[in-house]
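The complex appears here without one of its protein chains, the remainder shown in place.
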Amino acid sequence: MNIVVCLKQVPGTTEVRIDSQTNTLIREGIKNIVNPFDTYALEEGVRIKERYGGKVTTVSMGPPQAEEVLREAISVGADEAILLSDSAFAGADTLATAYTLARAISKLEQYDIIICGRQTIDGDTGQVGPELAEMLGIPFVAYVSKIEGIDNGYMRVQRMVEEGHEVIETPLPAVITVVKEINMPRLPSLRGLAKAKNAVIPVWAAQELGVDRNTVGLLGSATRVIKIFFPQRVHHGEILQGELDSQADSLVNKLRQARVI
Amino acid sequence: MGIQIDLDKCVGCGDCIPSCPLGLLEIVDEKVHLNDGCTLCGACQEACTYEAIVIEAVAEPVPVSDSHQGIWVFAEQRDGKLRNVVYELLSKGRKLADTLKTELCAVCFGHNIDDISQLIAYGADKVYLVDNPALASFQEDLYTGKLVELIQEYKPEIVIAGATSLGRSFIPRVAAILRTGLTADCTGLEIDLERRLLLQTRPTFGGNILATIICQTKRPQMSTVRPRVFKKNMPDETRKGQIIKVDFNKEGITSRTKLISFIEDLTERVKLEDADIIVSGGRGLGKAENFQLLEELAAVMGAALGSSRPPVDDGWIPYSHQVGQTGKTVCPKLYIACGISGAVQHLAGMQTSDIIVAINDDPNAPIFEVATYGIIGDLFKVVPMLIAKLKG
Partner (left out) sequence: MEYFLTEQQKTIKALARRIAEERILPVRAELDEKEEFPWAIMKDLADADMFRVFIPEEYDGLGGGCLELCLVVEELSRVCSGVAISYAATALGCSSLLEYGNEEQKQKYLPDVASGKRLAAFALTESTAGSDASAIKTTASREKEGYVLNGTKQFITNGGEADIYTIIALTNPERGSRGASAFLVDKDTPGFSFGKKEKKMGIRASTTRELIFRNCLVPEENLIGKEGMGFIITMRVLDRSRPGIGAQAVGLAQGALEAAVDYARQRIQFGHPIYSLQAVQHMLAEMATQVEAARLLVYAAARTIDSGAKDFTEEAAMAKVFASDTAMRVTTDAVQIFGGVGYMRDYPVEKMMRDAKITQIYEGSNQVLRSTIALELRKRRARRE
């Protein structure tokens, strides 16, 4: 099985707060991390390799420091890593990102399963997975919570929908995005860390991918951001006072008055 | 490439530094310096009063062909019933269509769908209905292929769909085939009439920042919108519109993936998305068993049971109850948050509720900033009190 896992390095924003006085992000102590959902994708890729044999190749598009996430990936079981880095790739929206990844993966020639996390914690779109599938012309299944089995060129998965789970069968090669419910990512091993330290990670720029600079990055994007602002949180609320019992009374009365109950 | 800092114009005031969402700017030798990783979002360009930062101008947009007209809403259905989000999008779509003075159409795939005429009542001028047994349940490839076909034939300028698991699954594929721009999870849609552009506003960085996005040179401009973000109007049964039946040629598009079975999650007694009242629990509950206390309160109020992410992560309650950035977005009349701190990711899923009540013993919990009524106290004392008062 040739497994490809797409990773992204993102700012560790889950703990970020807004400084309400200056209306800016409080950024102290925020370092770059691998997109948490991608760790589940990588873990699943390694598990498939352990179960069915094969190789896990990780790919990431980003600035030079994104190499860190690729090394981390090797320390937990990825066999190879490729960094796609070029100033031409900067400012890409999901379309341009998917295109760039698709070109890189096509260059690998052999791929059976491509795994992505369900979304990034900075972009939150969840669009790169499906768009990537389309560019490669292969099937796509989103929100996979379990891989039931791989057999004869077909993969059977469970995917989460609002009301429960669907069992889907797809021919391979295919792209899937995974949710956290699928597994628990492992910690690195000492041999993995040694391997990661010594690994040679090739960097592919626009030239290696054979792409026109107008098709990637900001120039290759269909959408662009024209404004960034911080949400205004205006506080209209009231903290109830007094003994807990009378607060509870007061609340029930207010809710009755508002005809909510 | 992309971004240039004119060091002659830069006075080293540092106003741009807090504006960068990635924290890449710093003062070095009294001038600003940009570290690696810039995504060309433009926030610093806006913040600089000395015009020292310039994002390379994108080549003048090729004028878009005027042949793209109309706003489309994808009318998602499940088991023959149209989803609520469709009516919300039609309500918003109607306003956008009126501003652009263009028509609003609904596009519906399925088989034997109830109440197609409701789509017109909620604002559609036309309904493109593709009714075929093959489309009764969601088949990725069939839906993708057919929507692309329709868009290529009728050339709408804007296409909007619900950011449901179905929407988030196949709409990006449509966008990729059409090589057009798609903005996910929009919380705001407005029209720039001068440029005839859809201004799409959405949260990023876990909801900490809002970004406004445009799709300038490609058509259609596509967006997905989460359920409960826009409010649906009252339907107007007197509205007139056209229902256009479109054939489905199964030979043309084949489905590669196959739906084998569906496993329903039966733990939801009252559906979260449709509930008027939601009682929700967080890490403050301490352990799985304590959800029983909230279930009691929910039962007394006829409410649905919700949860923030930590209890779901710890296995105290199934994922279908999760409210938040990676869970459901809800907008009930009353949302009662018990033992929930109010992290941004949770607020993203419920902050538009009409009335928010927060019960938490931490006076600094961020949930109190969005709560209409806050009780600072031990939920294990307060909730039983509420149950008693509501019963008696």
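The chains carry the letters A and B, assigned in the order they are written, with residues numbered from 1 in each.
Methods note: contacts are C-beta pairs under 8 Å (C-beta built on N, C-alpha and C of every residue); 3 or more make two chains touch, one makes a residue touch a chain.
Here the structure is a predicted model, which means the values were calculated and not measured.
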Which visible chains touch the chain that is not shown?
A
Out of A:R186, A:R213 or A:K227, only one touches the absent chain, namely A:R186
Contacts of chain A with the absent chain, listed as residue ranges
186-194
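Everything that follows uses one rule, which is that only the chains that are shown with their structure count from here on.
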Taking the touch rule as given, give the residues of chain B at its contact with chain A in the complex, in rising order.
1-2, 18-19, 21-23, 36-43, 46, 56, 58-59, 140-141, 144, 164-166, 168-170, 172-173, 175-177, 179-185, 199-200, 203-218, 256-266, 273, 276-277, 301, 313, 319-320, 325-326, 328, 333-334, 343-345, 354-357, 366, 368-378, 381-382, 385-386, 389-390
Which part of chain A faces chain B closely enough to touch in the complex?
11, 13-14, 16-18, 22, 24-25, 27, 30, 62-65, 87-88, 90-91, 93-95, 98, 118-119, 121-127, 129-135, 139-143, 156, 158, 160-171, 174, 180-181, 217-219, 221-231, 233, 235-240, 244-245, 247-249, 251-252, 254-255, 258, 260-261
